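All protein chains but one are shown in place.
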Amino acid sequence: MSGKRRIRVIIAKPGLDGHDRGAKVLARSLMERGFDVVYTGIRQTPDDIVRAAIEEDADVIGLSVLSGAHMYQFRRVARLMKQNKIEDVLLIGGGIIPESDRPKLARIGVSAVFGPGSSIDEISSFITSRCRRLK
Amino acid sequence: MIERAASGDRKALARVMTEIELGNDRISESLLDKLHGSFVVGITGFPGSGKSTIISGLAMELIKMGQKVGVLCVDPTSPLSGGSILGDRIRMQELSRQTGAFIRSVPTGGKKGGLGYFTVDLINALDAAGYEKIFIETVGAGQDETDIHNIADAVVMVTVPNLGDEVQAIKAGIMEIADIFVVNKADTGPADEKVKELLALGTAGRMPEVIKVVATRGEGIAGLASAIERRLQQSSMSRQERIKSRLKQLVRYHVEYRLDRYLASRDFDSMANELMSGGGIAQIISRAAGELAK
Partner (left out) sequence: MSNIRRALDSWERGKERAPDRFTRSGIPVKALYTPLDVGGGYVDKLGFPGEYPFTRGIHGEMYRKRLWTIREFSGYGDAIETNRRLKYLLQQGETGLSIAFDYPTLLGLDSDDELSRGEFGRAGVGISTLDDMELMFQDIPLGTVSTSMTINGPAAVIWAFYILAAEHQGVLPAGLRGTIQNDILKEYMAQKSYIFPPEPSLKLVVDTIEYSSKALPQWNPISISGYHIREAGATAVQELAFTIANGLTYVEEAVGRGLDIDDFAPRLSFFFDSSIYFFEEIAKFRAARRIWAREIRSRHNPKKERSMWMRFHTQTSGVSLTAQQPENNIVRTAIEAMAAVLGGTQSLHTNAMDEAWGLPTELAATIALRTQQIIAEESGLPDTVDPAGGSYYLEWLTDKMEEEAYAYLDRINAIGGVVKGIKSGFFQREIAESSYKYQKEVEENKRIIVGVNAHIQGKTAEIPVLKVSERYERRQISRLKEYRRNRDDQKVRQALNHIQKVAWEENLMPGIMSAAKAGATLGEIIGTMKDVWGEYREPVIF
């Protein structure tokens, strides 16, 4: 009989800003929707995050950045994912991210950006529909 | 995949663990003849007592001595949603950057007793991949955390000053609770009283070992590390015996897993089928019996 591994999501805050309200609400809400959420907390480097994604064999990496440093941080994470050959992990983002940066983020492999006002249902159904293990 | 994991491929090891969590019994089985007999150290204690920080400190000491250290952090699965929040890595940032470390979060999946259903298999995966010391951080929910004692070669219970309840709870038999007691955050309250309290629960000839620690500052960690090392070396069990004792638990966990699942779904036909067909659990039992007979 098969085990019941859940979709495993890393929720991380790369960089230095400590605004973890959104990340925490999302972590808890995803847990209540049946996901296994690995919460790595604030002040994470891109290396920390990618290493956690590898060891946890995560299905999704969700990054929250409110400091304006999203382009730099997301680019570093995406590059490390490629180097470690885990590009198949779904990469999504949230925070204060200008519309004009979204196409750039999409090009480096960020599948979706959820800004202020995004609903948890929207995020969780996006994850469920795009997660590699369910394909 | 297992070979690649054993050769140090972090991603392969992670995949092996996922396969285990997906219920791939073949993987669980094929790990059995690749075990080295690593030491398993259990860290238990109430949430907030500082288990993760202590593990991080202990593991850093071992890594400095050139050892490879695996860590399994068990967190509870929500009985309502089946999901979980696995938040122990936060406390292990420095450790998680070390080449010699591998940290994996483990949801209980609803299993009672403080560990997850696949914990033994995950230990085996780390063992087969060459991790010489394996730390297990239990859920930390309190008295019903009995599983760790059957699995670990040494158990450390972490307490803090100003928290009286758990001492009351364990007075039934302190030596059954843990091999070593840690009074963490010893700078925040009457730590010496706590130490005395714990010692008072010992009996002549069977005194618990109690160590004061301030994990956030690294104080007392080296002492704790050598106490654990002493304990492991004193153990009369050989490498083979350690592996075998873990195997017994593995069988128990797999049986328990199936029982819980089948009973929850009331799907007795499938349970009977699995037993009669000789696959799945039957396979694991016979394989384990073979190993145990060696």
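Per-chain numbering from 1; labels A and B assigned in written order.
One rule holds for everything that comes next: a contact is a pair of C-beta atoms (placed from the backbone, for glycine too) under 8 Å apart; a residue touches a chain by one contact, two chains touch by 3 or more.
If you're wondering where the values come from, they're calculated on a predicted model, not measured in any experiment.
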Please identify which of the visible chains the hidden chain touches across the whole complex. A, B
Sort through B:R15, B:K68 or B:R91 and give me the one touching the missing partner chain. B:R91
Taking the full complex into account, what residues of subunit A touch the chain not shown? 15-21, 24-25, 27-29, 39, 41-42, 45, 66-69, 71-73, 76, 96-100, 115-117, 119-121
Just the residue numbers, please: which parts of subunit B touch the chain that's not shown? 48, 53, 85, 87-88, 90-91, 188, 216-217
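The definition used in the following text is that only the chains that are shown with their structure count from here on.
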Residue numbers of subunit B touching subunit A in their complex, please. 10-11, 14-15, 17-18, 20-24, 78, 80-87, 89-90, 93, 96-97, 102-105, 107, 109, 117-118, 257-258, 261, 270, 274, 280
Quick check on the complex: what are the subunit A residues that touch subunit B? 1-6, 27-28, 30-41, 44, 47-48, 51-52, 54-57, 84-86
